[in-house]
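Please read through the structure below; I'll follow up with questions.
Here's a slice of the assembly, chains where they normally sit.
Chain naming follows the written order as A, B, C and D, and within any one chain the residues start at number 1.
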Amino acid sequence: MDERPVSPALKIAAGAMFVFLLAPLLVIVPISFSGDAYMAFPPESWSVKWYGAIFANPAMMNAFWVSFALAVVVTLVSLAVGLPAAYALVRLKLPGAEILSNLFSAPLLLPTIVLGLAILLVFAPLGLLGTFQGLVAAHLVVTLPYAVRVLSTALANLPLPVEEAASTLGAKPLTVFFRVTLPMMRSGLVSTAALCFLVSFDEVVLSLFMTGPRLSTLPVAMYHHVEQQADPMAASISVLLVVLTLVVVVVVDRTVGLTRTFVK
Amino acid sequence: MSALVLSASAPRRLGALGTASLLLAPIALVNAIGFLWPVVNLLRMSFRESTATGALTDVFSLATWSATLQDSFTLDLIASSVGVSLFITLLTLLASYPIALYLHRSSGLWRTVLMVLVVAPLLTSAVVRTYGWIAILSDRGLVANALMALGMAEPPRLMFNLTGVIIGLTEILMPYMILALLSGFGRLDPRLEEAALTLGATPLKTFWRVVVPLTAPGMALGSLLCFVLAISSFVTPKLLGGGRVFLLATEIYDQAIVTLNWPLAAALSMIVLVVFGAALVLYSRALRHIA
Amino acid sequence: ETNLTVMAYSGLFQERYTKAVIEPFMKAHPDIKVTYFPLPSSAAMLGNLRAQKAAPQADVVIMDVSVSKAGTDEGLYTKIDETNAPNVKDLYPNARIPDVAGVAVTFDNLVLLYNTEIVKEAPKSWMEMAKAPFKGKVVIPGVPDIQGLSLLLILDKANGGTDYLKSVDKGIAAMTEIAPNVQTWDPKPEVYAPIVTGQAALGAGWNARAQVNSDLSGGKLKATIPQEGTVFQINTINLVANAPAAEAAKTFVNYALGREAQKSFTETMFYAPTNAKADISAAALERTAVSHLDKVMPVDWIALAKVRDAIGEQWRRRVLPASR
Amino acid sequence: MIRAEPKEIQRMVQGHGFLSLRGLTRRYDHFTAVDDLNLDVARGELIAFLGPSGCGKTTSLRMIAGLVPSTSGHIVVDGKDLTGVPPYRRDMGLVFQSYALFPHMDILKNVAFGLDMRKVPKKVALERAREAIAMVRLSGREHHRPAQLSGGQQQRVALARALVVRPSILLLDEPLSNLDAQLRDEMRTEIRDIQKRLGITAIFVTHDQMEALTICDKVAVMNHGRLEQLGTPHEIYEHPRTAFVAGFVGRINRLAGRASGGIAQAAGITFSAPGFEGEVEVMVRPHRIGLQAGSAPADSSLHQLAGTVVRATFAGDILEYEVAAGGTVIKTEASTRGGEALLAPGTPVTLSWRPRDTFVYAAS
C-alpha cells in the first residue's frame, strides 16, 4: 500500500533493534547443536543428539501432545465462548457493554503468578487440579480476553449492510449469522485461533500451578527439566518450536493470509 | 442499529437483554470462576494469619496488612518496581518503534517471516533465553570480550544485577510492544506523510510532527501493556537479577513459592492490582488527552 | 492394582530415586503402581498439599524437615511410627524429629563446590570464596534458600557465634566479606551447572547432588567439606492425611526406610542413610557425611524456622548491599 | 346490502397506494431524521426520493425495509400494516449504495441466496439465478467473486440479487452514485426497463436531480426529514412548490426582492407576485434566460435586463455566462452550436425571459 521506499535510517534502526531482539535466540541456535552435556557457549563439540533426545524422551513427547491437544481444545472453546460474547458486546448495544468488556479483559491485567495462585486455591477443592478439564479452564481465563478483543474488532469492522442485505433477502437471524457473518469474519477467526493457540501452547506459569503427577504440558516439562538439568535439550526444543511456528505460519499465510489480519 | 438483526427475531420471547444475557452467560461463568472468585478468595487469604513456622491458620486478622504497609521494605519495593517498570517500558518503546514502523511498511512473505521472528522470543523457554544472555552479557561474554578488545580494562557488569534485568525484560517485552504499536499504526495513512513532505517538511520533521503524534495511541496502549507485564514479571528478574533485584512480582513469587507465606503473597498481589488500577486510570487520561 | 503417588524433588533426585527405590519397590509389590510427582522444591510440595487438602492427590511426600513441620502443624500428615512402618525402629535416633509427623529418609550436608580447572587444589576454608581471584566467580543460593542459610550458620559458629537463635551477627559479618565476589545469589539451574561450565569457580551446594554432578562432569566439579565444618540437611518422608491410597502408602514408607532401599539410594546418589542397619559400601559411605560426622554442626531446623524471617531481614539489609 | 370485507375497509381507511407511508417518523435522541412522512405509491410505480445529504432518504428506506424501527407512524403494504414484521418476512428487495454483496460467495451464489432462503429447490434456484444474471448481462461471470468485478458489474449483481426473488417492492439506495457518467446513463436505463417489465413497485433514492428526473414516475423531494413536494418530474421542475425545491432541482438564479400589493421588485424589474408581501426571492433558471449581445428591442411580453458579461465559460454542450445586471450576477446557459465565439468579459448584453419561467417565493 505504502509504495514509498523505506528510508535507510529506518532500515538501520530496525535492523539494530532486530539484532537486539533476536540476540539470545542467535546464541541458542548454536547451543542447540551442542554435543556437550551442559549448555555453554560456544559449545565444545557439535552434534544433533539433543534433537534426537527430545524424541527419545517419552515424558517430553507426552507433554508435547498434551500441550497440543490442550491448545486445540482451548482454542475451540475460546472461539465457541468468545464469539457469542463478542457478538453481544459489539452488536447488541447493551448499556454496560464498555464495563463488561473491561471486566472480561481484566484477567489479562493480573500477573499470571497471582492469577495462578488464586486459581489454584479455588480449583483445588473442585478437584480440577492435575486434570485436563482444569487446565482447559485455567487457560480459558487468559485466552478468552484475547479472543473477545480480536473477535470484537473483527465484528465491528464488518460491513453491516451485507448482513442487512441477507435479512432483506429473507434470511432469519441465525441463518444470517452462520451463512454471512461467520464466513466474512474468517480472517478474524483465524487470527483469534492463532493467538489463542499460541497463548495456550506457551503458557507456563498457570500450568505450573495446574499440572499434576499424571499430566504435564510441554512448557512445564521444559521448565522442570531446565530447573535442574542444564543440558542443551531445552535449547533444541526452543529452536524446534520457533522453526515449527515459522513453517506453520508461513504455510497458513500462503493459504489463508494470516498475518495480514493478525494485527490490523 | 444492527441489534435488530438478532433482536428482531426474539422480540417477544427474550428481548435484546435476554438474548445478550444468553450469549454472555458462558464467558461470565468463566470470568466468575476463573477471575472474580479467585481474586476475592485471594483477598480473603491476605487476612489469614500464619504461624512462625510458616503454617497457615484459620484465624483472620489485619496482621499481614499492617506489617506489610508499615514495612519500609514493602514501600521501597513498590517504589522501585514502579520506577524500574516505567524505565523498562520507555526502553521497550524506543527499541520497538523502529521495528514496528518497518513491519508496517513491509509486506508479503517477508513481513510474515519477520512477524514470526518478532514473536520468536516468546517461544523460547525463559531459562534457555537466559543462557543466551549469559553467553552475551556475562563477564566472559561476547559484549565483554568486544569491549575489552576495544581497550576497556574492566567492562561493566551487565547481568546478575539490575542492568541485566532491564536488558532481559526489555527484550522479552518487545514482542508485545511491537504488536500493540502495529495495531495503532492503522491511523498512519501514508497520504498524511506525503502531505507533510509536499508542504516542505523534511523526513525527520515529518516523523516528529506527523508520524509520532498519529501513532501516540498505539504507543499508549503498548506502554500500558508493557508496564503491566514488566511489573508482574518474575521469571526474568529472578534469572537475570542474580538474587539482587527485588521487585513486587519476585517477592510475591518468593512468598508464595519459597517461603510459603500465602497471606503476604496475597496482600502483595492486591497491592499490584491497585497499582494496575492507577496505571489504567492514567492510561485512559492519557488517551483522552491524545484523542 | 493400586495407584500410589509419591511427591518429591524433580531432576536428578527423581531420576536416581526412581531407579534405586521405586522400581525395586514395584517389582516387590506388583499390585502397586507408583507415580512419581516431581516438584522443584519442598515449598512447592507444601503448596500443592495445602491446595489439595480437601482431596489429596499425593500419598507420600519427601520434603525438607522444616517445611514438613509446617505441614504437620497444618494437619496435613499422618504420624509415622513403628505401628504403620515397622522399619522406623531401625532408624538413627536423630531421624525422629519431635513435633514432626514424618521421619528422616535421607541426610545431606552442605559442601564447598569448586571447578577443578580453575581451582587446582581443594580449598581448605569457606572463606576462600572471599578471596580476590574469585571476584564474580562465586555462586551461592542465597537466603531464603537453606543452602545460603546453612552457610550463614556455619560461618557464624566459626567466627565465634554461640546461639544462632539469638544472633547471627558474626555469620552476617563473614558473609559480607564473601558477598562482593558473588556472581549470583540465584543460580539456575541449581548451583552445580555454572561451576561445571566454568561460569563460576566456587559455590555452596548439597553433597549428594555435588557427588553425582562430579561424576557426570568427569570431575570438572568437586566438593569438599572445609575446616569450618558443615550442617545436615534432613529430608523427611511423610504420609499424607486422607491419602487416596493410604495402605499402599504405608507399605511404601516402610520400604523406603528399609535397609535395602537405604543402601541402594545411598550408593546411587550419596545421601547419607537414616537407617542405622543399612549395609552400605565403604566407597559410597566415604562420599557421604557419615564419614565426616565430626565436622557436622548440629542445627535445630524446627527452632530455627521461627527466626528465619529475622535472619532473612538481616541478610537483605547487610549481605546483599555488599554484593552489588 | 353488500358487506365490505374487513381488509377492504382497512385499505380504504389507510390509503390508496400499494405502499403507503402514514406519518412515518424516526428520531435519534433529539434529532428527527425523518419527520411525519406521508406517501402513497401505486403498484408498479417508480418513485424517486431526492434530497440533499442527510435529509433522511436512507433512513426512510431502512424503515420501509424493516432494518430500523420507526419512532412512530405506519408502513402499509397492500393493506397490511408492517409494524413489527422483521425484514426477512417483508418480501422487499433492497439494493444498497455500497452493493453489500456477500464477499465469500461467487456471483451465482449471491444471486441465488434469496431463493435459497425461500426454500426454492436448489436446481430451480440456480436456474433462475442464471436467468437473472443474464438479465443484467453478466452471463459468464457466474463463478467470479464480487471482488473480481468492477464497480458497475457489482452494481448489476446487487440488482440481480434483489430482483431474482421477485420482491413486491424494490428499494434502491443511491445505486449509481459510485459509477462514472457513462456507466450511470446505461445502468439507469437498464433499471428502468427491468422495473417496468416486471411491474415492480420501486423507490429509488438519489441526491442527483438529473437522475431523479429521468428515471421515475414521480419525484419526492425531501429536506430536513420532511417531504417538500411530491409530483411528476415535470411538475417538480416546472412548478416547484417551494424555494428549496426550485433551488435543488436544476440550476437557478436567485434574486432578492420585496413585494407589496401583488407586485414584486427585484434586480430593478417588476414581477407579478400575487399574494406576497415583504421580502421575496425571485428565481429563474439559467437556461430559460435568453442572452443577446448589445441592446435588444423592448418586448413587453418578456422580462428584460441590460448587463455586462463577467465570465464566459465553455462547458461542452453548453455555454455559461455570468452577467452583471440589476445589481447582482445572473447566470445564463445556452446550447452550443459549434463554432460560435465566446463573448468577452465586459461585453454589454441584454437578458430576457418569459414571465412564466419566473418563480416567486417568500424569502426564508
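Rule of thumb we're sticking to: contacts are C-beta pairs under 8 Å (C-beta built on N, C-alpha and C of every residue); 3 or more make two chains touch, one makes a residue touch a chain.
Bear in mind the structure is a predicted one, so any value in this text is a computation, not a measurement.
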Chain-type multiplicity across the complete file: A x1, B x1, C x1, D x2
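Heads up, the rule we're going with is that only the chains that are shown with their structure count from here on.
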Reaching chain D from chain C through chains that touch each other, fewest steps: 2
More contacts between chains, A-B or B-C: A-B
Chain centre separation in whole Å, for chain D relative to chain B (CA means): 57
Residues of chain A whose C-beta touches two or more other chains: 39-40, 121, 164, 167, 172, 226-227, 230
Multi-partner residues of chain D (at least 2 other chains): 66-67, 86-87
Residue ranges of chain C in contact with chain A within the complex: 5, 7, 10-12, 35-38, 40, 47-48, 51-55, 57-58, 188-190, 193, 196-199, 216-217
Residue numbers on chain D that touch chain A, as the complex places them: 62, 65-67, 86-94, 96, 98, 100-105, 113-114, 117-118, 161-162, 165
Complex interface listing, chain B residues touching chain A: 1-3, 5-9, 16-17, 19-20, 22-24, 26-27, 30-31, 33-35, 37-39, 41-42, 45, 95-96, 98-99, 101-102, 104-107, 109, 111-136, 142, 171, 174-175, 179, 182-183, 186, 190, 193-194, 203, 228, 231-235, 249, 252-253, 256, 262, 265-266, 269, 272-273, 276, 280
